[in-house]
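As you look at this complex, bear in mind that one protein chain is not there, while each of the others sits in place.
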């Protein structure tokens, strides 16, 4: 599992490769907070290469979203597979996040 | 697992794909005997795509070799991986068969 | 000429019991999950069960055992026992903590007052992703989860 961070225009895009779980969520959190600190405000997490997410991974997304919003920015999500969609629906987090089907659609949505 | 039979000049080449074991050795035996019946005399079994062989698979090779020899022909073997070499050594069947490292070498040996 | 092998009917009556003990370290979670998910795949549990239900519920139970039950103390261990056949999976996660009140600790994270919380979704997800979740004490604090196989 790893996190690849790229810039696309003024949007910070994070690819979550493998699992986003208790063992590595802190790493994601820190990377995104570093970018926020540097002045970035638009964030997109791409889940096309993600396995499963646990409650602490979901929790990190919630807390990052809050911190980014506090700075006037936004965190959006893209390309959730059916399993991940189910997780967001079960937890109703699909109501908290703007979720796009594809990375391209998400990039254009900002 | 399956057996693919091809002709290369006057040599019948049998590729053993997957296992050669009690569940399928009869099929190999029948295919080779059919060719022998048709008048073929030179046979090469290529093990480059073979998994493992059990005692009944070894037994079929021994019995085919005998039957082919009785008709003035020969059965040779090629491209045994380390596991298969060990099996032939353990059973001393490496003394009974002419075994070549590659199919090409075996084809030229006839 | 190409021959097709005699078709082998799938194995029924396969049953696997698995035991593994890990230190109180969350880095072990993924491997334990993979070992158990693999057993389920081998028994033809459906794709979603082996990629969502089992991995997520088991990750929750393991991280609770490590972080809550054992408080990540290096001297404490987590034991996992799994018994799986073509009917159902039973997994028990045992920690060295004093236990907890499963129903009392389970909150509904979908309520408006909880939705923006960072924590509190673990037990809820376990109960939604498994057919049953029980807790009892037996040489430690045991969380037992059961999932019936679906095609």
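By letter and in written order, the chains are A, B and C; residue numbering begins at 1 in each of them.
Assume a residue touches a chain if its C-beta (ideal position, glycine included) is under 8 Å from a C-beta of that chain, and two chains touch if they have at least 3 such contacts.
Just so you know, these numbers come straight off a predicted model, no measurement behind them.
S.K.: Tell me which of B:60, B:77 or B:106 is the one touching the absent chain.
M.R.: B:60
S.K.: Hey, which subunit C residues sit against the chain that's not shown?
M.R.: Residue positions of subunit C that touch the missing chain: 6-11, 13-22, 27-28, 30-32, 35, 38, 42.
S.K.: Residue by residue, what part of subunit B touches the chain that was omitted?
M.R.: 1, 19, 21-23, 51-56, 58-60, 62-63, 66, 82-83, 86-87, 90-93, 95-96
Heads up, the rule we're going with is that only the chains that are shown with their structure count from here on.
S.K.: If you tally C-beta pairs in contact for every chain pair, which pair wins? Let me know.
M.R.: Top-ranked chain pair by contacting C-beta pairs: A-C.
S.K.: With chain centres taken as the means of their Cα atoms, state the distance from subunit A to subunit C in Å.
M.R.: Roughly 25 Å separates the two chain centres.
S.K.: Based only on mean CA positions, could you tell me how far subunit A sits from subunit B in angstrom?
M.R.: 58
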